[in-house]
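In what follows, a single structure is set out as structure tokens and then discussed.
After this line comes chain A, so read on.
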Amino acid sequence: MKFAYFPGCKIPFELKEYGDSFEAIMKKLEVRLIDLPFNCCGYPSKNKNLEISVLSSIRNLALAEQQGLDLITPCKCCYGQFKHAIYFWNNRTDLRIKINKTLKNEGLSWKGETQIKHLLSFLYNDFGLLKLKHKITKPFSNEKIVVQYGCHALRPFSITGFDDPFAPKIFEALVNIIGLKNLEWSKSTECCGNPIYETNKKLSLKMLGSKLKTASETGAAYICNACTHCQIQYNFMVMEQELKKFQITPVLFTQILGKAMGLTKNELGIINTDLFNF
Partner candidate 1 sequence: MNKIIETDVLVIGGGVTGTGIARDLSLRGQKCILIEKSDLNAGASGGNHGLLHSGARYVGSDPKAAVECKNELEILKKNAGHCIEDTGGLFVAVKGDDEKYIADFPGMCKKSGVYCKKIDLVLAREIEPALSNEIIAAYEVNDASINPFKISIENINDAVLRGSQYLSFSKIVGFKITNHSIEYAIVINQNNGKTYQIKARTYVNASGAWAGIIAAMAGITINMVLSKGTLLVTSKRMTKRVINRLRKATDGDILVPGGVVSILGTTSVRVKSPDNIYPTIKEVDQIISQGEQIIPALKTCRYIRAYSGARPLVSEGNIEDDRNVSRGFTLRDHQKDGVDNFITITGGKLSTYRLMAEKASDIVAWKHSIFSKCLTKEIPLPSTKSGEWSEPGVPINKPFKTETGNDPILCECEMVPQSAIDTLIDSIKQAKGKPDLKSIALRSRIGKGPCQGSFCSLRILSHMYDRDVLQDISDINDLKLFLNERWKGEQSLLWDQALVQSSLKEMIHSGLFGLELIKDPI
Partner candidate 2 sequence: MMIQKDTDCDVLVIGAGMAGMVASARASQLGLKTIQAGNSSALVFASGLFDLLGVFPIDSGEILSKPYPAIKKLQSDQPDHPYSKANQKQIEDSFLFLIEFLDSAGLKYHLPGTCNKQILTSVGTFKPTYIVPATFLKGCDLNKVGKNLLIVDFKGLRGFSAKQAASGLGDRKEKTHTLSIDLPENKGGLNPVHLAKSFENQEFIQKLSDKILGFSKKADIVGIPAICGIQNSFEIVKELEEKTGMDIFEIPGMPPSIPGLRLKNAFEKKISDLNTLFLSNAKIVFNAMEDDNFILQAINDNFETRIKAKCVILATGRFLGKGLFAQRNNVVETIFNLPIFQPKTRDQWHQLNFFDPKGHQINQTGLETDDTFRPLDQTGEPAFENLYAAGSILAHNDFARLKSGTGVCCVSAYLAVNNFYKKSHKMRNK
């Protein structure tokens, strides 16, 4: 299998370990990732100007289409943004015409063939659980974990079509097959608060706090993320005194999956050594 790899803006520097571990497991799963000269997915611009955000997305899709590739991203915000962009591109004629024109000046065009996959939906739907199960060489021994569904992949279902928006199960299924014990968590599908971290830090961290509180009350040791922004947000807990006290660690799905597939800690870019007592 072969995909155009869209890391998004945050992975290359802010969250390198996610990129590394993602590439590592994809290598292990014999999925080839192609790097293209992508720009921002447009997610940050959607608050400023619809046209910009849609153009940004479609431009990336056009680049992928040129290579005849589908696009895979580990970031749920990018994923959601792409889906939304496609929706607007399909349904707002005036916008589509404008954007196609701009793309043309760039020597690009998009016919709408490119598909967008998120890491999770790819593993669950395209790669297949059974096939993945065979790749698991060192399954975990029922460590307790809760999963954080990112909003932008999950909602609105009508646009993303990712999973049942109220009772999703893709993520649980995936952590279960690598031997972790997924616990019920009431705030599993709620927002982590990252989108307004830049503008309204107080509120953003308040949300994070309530999530961490409920999560740690479930008795789980880890919060599992499959979204760049969620993980970044959870990493902020080390910066705030009153958040540090919660005995729960945010982990990246790619890292635990990688471990279960027997990859080394360097391959997965894990700095914090006591994570799963590596």
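Picked so that all candidates are chains of the complex that A comes from, given by their letters.
Criterion: a residue touches a chain if its C-beta (ideal position, glycine included) is under 8 Å from a C-beta of that chain, and two chains touch if they have at least 3 such contacts; residues count from 1.
On a predicted model such as this, the values are computed, not experimentally measured, just so you know.
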From 1 or 2, the one in contact with chain A within this complex: 2
In the complex with candidate 2, residue positions of chain A that touch it: 83, 86-87, 90-91, 111-113, 115, 156-161, 164-169, 186, 213-214
